[in-house]
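In this view, the complex is presented without one of its protein chains, the others remaining in place.
Naming follows writing order (A, B and C), and every chain is counted from residue 1.
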Amino acid sequence: MRFRSGRHFLQIPGPTNVPERILIAMGRATIDHRGPEFAEITLGISKGLQQIFKTRDPIVIYPSSGTGAWEAALVNTLSPGDRILMFETGHFATLWSTIAQRFGLEVVFIPGDWRRGVDPAAVEVTLKEDKRKEIKAVAVVHNETSTGVTSRVSEIRKSIDRAAHPALLLVDTISSLGSIDYRHDEWGVDVTVACSQKGLMLPPGLGFNAVSQKAQAAAKKAGLPRSYWDWEHHLDLLSSGFFPYTPATNLLYGLREAIQMLQEVGLEEVFARHDRHAEATRRAVRAWGLELQCAHPEEYSSSLTAVRVPEGYDSNELRKIILQHFNLSLGAGLGKVRGVVFRIGHLGDLNDLMLLGTLCGVEIGLSLAKFPSTKGGVTAAMDFLTAENKIKG
Amino acid sequence: MRFRSGRHFLQIPGPTNVPERILIAMGRATIDHRGPEFAEITLGISKGLQQIFKTRDPIVIYPSSGTGAWEAALVNTLSPGDRILMFETGHFATLWSTIAQRFGLEVVFIPGDWRRGVDPAAVEVTLKEDKRKEIKAVAVVHNETSTGVTSRVSEIRKSIDRAAHPALLLVDTISSLGSIDYRHDEWGVDVTVACSQKGLMLPPGLGFNAVSQKAQAAAKKAGLPRSYWDWEHHLDLLSSGFFPYTPATNLLYGLREAIQMLQEVGLEEVFARHDRHAEATRRAVRAWGLELQCAHPEEYSSSLTAVRVPEGYDSNELRKIILQHFNLSLGAGLGKVRGVVFRIGHLGDLNDLMLLGTLCGVEIGLSLAKFPSTKGGVTAAMDFLTAENKIKG
Amino acid sequence: MRFRSGRHFLQIPGPTNVPERILIAMGRATIDHRGPEFAEITLGISKGLQQIFKTRDPIVIYPSSGTGAWEAALVNTLSPGDRILMFETGHFATLWSTIAQRFGLEVVFIPGDWRRGVDPAAVEVTLKEDKRKEIKAVAVVHNETSTGVTSRVSEIRKSIDRAAHPALLLVDTISSLGSIDYRHDEWGVDVTVACSQKGLMLPPGLGFNAVSQKAQAAAKKAGLPRSYWDWEHHLDLLSSGFFPYTPATNLLYGLREAIQMLQEVGLEEVFARHDRHAEATRRAVRAWGLELQCAHPEEYSSSLTAVRVPEGYDSNELRKIILQHFNLSLGAGLGKVRGVVFRIGHLGDLNDLMLLGTLCGVEIGLSLAKFPSTKGGVTAAMDFLTAENKIKG
Partner (left out) sequence: MRFRSGRHFLQIPGPTNVPERILIAMGRATIDHRGPEFAEITLGISKGLQQIFKTRDPIVIYPSSGTGAWEAALVNTLSPGDRILMFETGHFATLWSTIAQRFGLEVVFIPGDWRRGVDPAAVEVTLKEDKRKEIKAVAVVHNETSTGVTSRVSEIRKSIDRAAHPALLLVDTISSLGSIDYRHDEWGVDVTVACSQKGLMLPPGLGFNAVSQKAQAAAKKAGLPRSYWDWEHHLDLLSSGFFPYTPATNLLYGLREAIQMLQEVGLEEVFARHDRHAEATRRAVRAWGLELQCAHPEEYSSSLTAVRVPEGYDSNELRKIILQHFNLSLGAGLGKVRGVVFRIGHLGDLNDLMLLGTLCGVEIGLSLAKFPSTKGGVTAAMDFLTAENKIKG
């Protein structure tokens, strides 16, 4: 590949820009995954991850993508024919339901328009109607990466509680963990699904399951066949710092560094930054005269913003022109919104000027692609960030 | 961890010493796994891997450990209740059979003493007796990492052919690929299982399945539930250079470099080096008055040498002393040979002086640990390598 | 240092942002600087550098800063008491004259206002007046890093020729080489002084002297004492690929990569990019209502833009606020323009969005610092770059 001057702007909603400190940390020589130094590293990671998931529950780490961690959440807790309540909030929620079906689960799939999150009221109604408690799990995508819409997990928890329903709560935090406030313990989540390449700022290759006591108990009875994803051996070895099979050592080096970095900044400041960047982005979008895919302000995502292009235009044309001219990667529209939206990732290792550079690229790109739009997006974002920086002092 | 002067000697039989070129290649920024540059990289990797597996069949790459690739080979080809012929050649062969059992397969497990490979005659006999062709697959570990014993895959192939049996042949090359001659196509293997952290010299985190046409046909009928491991989406996307879910991008950078490095040297020279280092090691072991775990010279492994310690001694004591004094990691005895053997890995990125340094560490370690043994192992290895280097000229 | 999210914007006029490819290349193990592989590397570098300097003359590489390369140019060519014609174009030209004085040279220093380059007419007049040819060298800074003003070297050459004066022409290209068109041979330069950390995109640590035949002849008679900087041993060894003392090996790895990268793009495209970024920056500055330090459009620098702050304001206050809020480093005003200007470096490894992010940081910073200025700088830069990108197609 011929050299292109300057850094690539990787503003898809994951993998995100991997900070130098993490790339460097991953460059250490691989060591014996059964030796004493390794155990020390793993134990430190376990503790650090718990702070990030806001939990005291153990967290299983897989050499896998997030897709694998989805599968793990299902096969450890459920049996063939079990009912699971899922919600069509977007492309990834749909994919997760497809996995459930492949494993012979009976998916109760609440349809959606891809512009809203899970309706907590619908959860309550559905569970209350499930008199025989056939629904064994409720699976929610906290932040739908295909649409930039979040679901209000704490309210869903309350809905389950109000329905006094014993179903497990499984939550996908793939594009929210480390970017948007998330509380495994406080929200009574049974399995939190996550991965490395988003808010944790790592390259892809690690999947996570944070596992409640209730989920562990369910696993003892769950009848789906499993081996690689099986929690049991992982949990048995967790306190020793070892793994049932060879872990992805160098990614773990990176994870240790990522945890350290998030601790240096503090999670609350990380969340505030994501909120700020998301709002700046939305102001730019509105100034361009474009529409947000997310219909409800209370469900706006702080990780990414999906933007609808004017009718009759193809978002992939825009993305292609922007990549070519500005070395800026934006997320494509997926599934039902293919060609209809493009996605600006503003999660992970980002700062004001990287975001503004990104928005400049989009604004000029809209002009180069001759999409109907008005200028002024960058100015609107700058005005907002000016005010925010004044407040920060 | 306090600094220890000098390089660690990672002489376990994998993960192996990751060469600087690969660590460096992995340090590049993560890019969009759906962009054009990524596709270009993947297509080059696919082609290169085929040369290493010696096949024209497609190769599926998972973000996983080798254990995951084992599971993938089973769940893609078999149905619950299917019979699979497996062989107790050591710890890893036993683990693989356990996975098969977890998925409800009926394992015909030929017992073994962990000092020999698979007996091709036994394969023939067993398959001939299987008049109803209930055995759907024969699963062989090419190089048993726990014992340093290889199985003769080409002869096993002939046995299957002589029995005119339609069973699939599944082969684990986890610690042989890129170290010991292996020929997926010529030997008529249906699924070759491999991973990144051995002969390919990468950190752990990638699993592989090379998949024959026959295996692909079997997959269409195979009834085991699967999603993550499912070959179908992978194979559909293979020619585009993309993956059905986010791949482990930075490990793929490393894989590209590893392939390039193996091509620069040539596989045959790589194999010759492994053979030479294995023979030097065995000569040292004999000079020390210790016994090889592998009972049959024709089944000696060129990847690693498992050495039996004198009766009444614990190999883990020796390993601990050697690690402490010399910053040299050796492989432990696993399962049935725990404490009984230690393993010297001599695969991957190694040269004569690194091997000799390793043998020096073992020789002095035997003395420090007061294990009954004689000196002269290093001298024997040096004599052999002197002669070999004279031949090379 | 606590982690700050996102990349640092290093927009001082050098050291510049070191691209990942170069940092990675520098991470290779140090090798024997007297071995065959090393010689191969050096010979390739020598050839590549000649293309960048646009010369067939040999280029001496020092482990040094650019300051060292300045000194080398003087001590190799001159004798105590020699006259040298120098020009007060700014801070660095002044520093160079100070070095000359320290070595007992008699500096004829043409005063200047730090807003213009060397006047070719003044060169001609001065040399014509030097009937006794006492001036042994004319020393010019091609791009004055403290002011963002270039001098027209080709015209200065013509002035010397018109004066038919035998003085050597010494040119400092520290912040122009690899950024602004420069032609050692065509412009008849005798010694070109350069360093690693600007257009060559490397970390600091290497100094260069490209040396004409005439300069080599002068060196034979030059009476200033010298050893480290002495060209002779360097030139003797150049064709062998070795150095008279231990070179900065890992920086040379980086240099090899930098040359490769510049070749992949092509120098003319590199220059065009610098021109484009400089013009975009100037448009932003004008839109802000601020004044450029460079008074003459034909002397605008494409490497950096020095911007005057409104009277009564301190540019260092602005720089401090911008660094604190946006992790963006700008260049300070030096010497006579301390506090009066700030400098935006737009040389080296840069692209449109990095530049626009930088300009956003300056524009918001002006507001946060409450400097009298108008908005619209970013918009003006975007308009210009939109038009430029339309032309590129």
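To be clear about the criterion, contacts are C-beta pairs under 8 Å (C-beta built on N, C-alpha and C of every residue); 3 or more make two chains touch, one makes a residue touch a chain.
Everything numeric in this text was worked out from a predicted model, so none of it was measured.
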| said: Using the document's definition of touch, tell me which of B:K131, B:K220 or B:K390 contacts the absent chain. | reply: B:K390
| Hidden-chain contact residue, picked from the options B:F326, B:F342 or B:F371 | B:F326
| request: Write the list of chain B residues that the hidden chain touches. | output: 2-7, 9, 17, 19-21, 27, 260-262, 264-265, 270, 273, 325-328, 349-354, 356-358, 360-361, 363-364, 367-368, 375, 378-379, 382, 385-386, 389-390, 392
| message | I need the residue numbers on chain A that touch the omitted chain, in ascending order. | response | 20, 24, 27-29
| note | Residue list for chain C contacting the dropped chain reads 1, 7-8, 10, 12, 14-18, 23-24, 26-35, 37, 40, 63-68, 71, 98-99, 102-104, 195, 197, 203-205, 224-228, 230, 244-251, 323, 329, 332
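We take it that only the chains that are shown with their structure count from here on.
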| What chain lies closest to the overall centre, CA atoms only? | A
| request: Just grab the chain with the largest centre-to-centre distance to chain A, centres being mean Cα coordinates. | output: C
| said: Using Cα averages as centroids, what's the distance between chain B and chain C in whole Å? | reply: 54
| task | Find the geometric centre of each of chain A and chain C from their Cα atoms only, then give the gap between the two centres in Å, rounded to an integer. | result | 45
| Which chain A residues touch at least two other chains? | 7, 17, 27
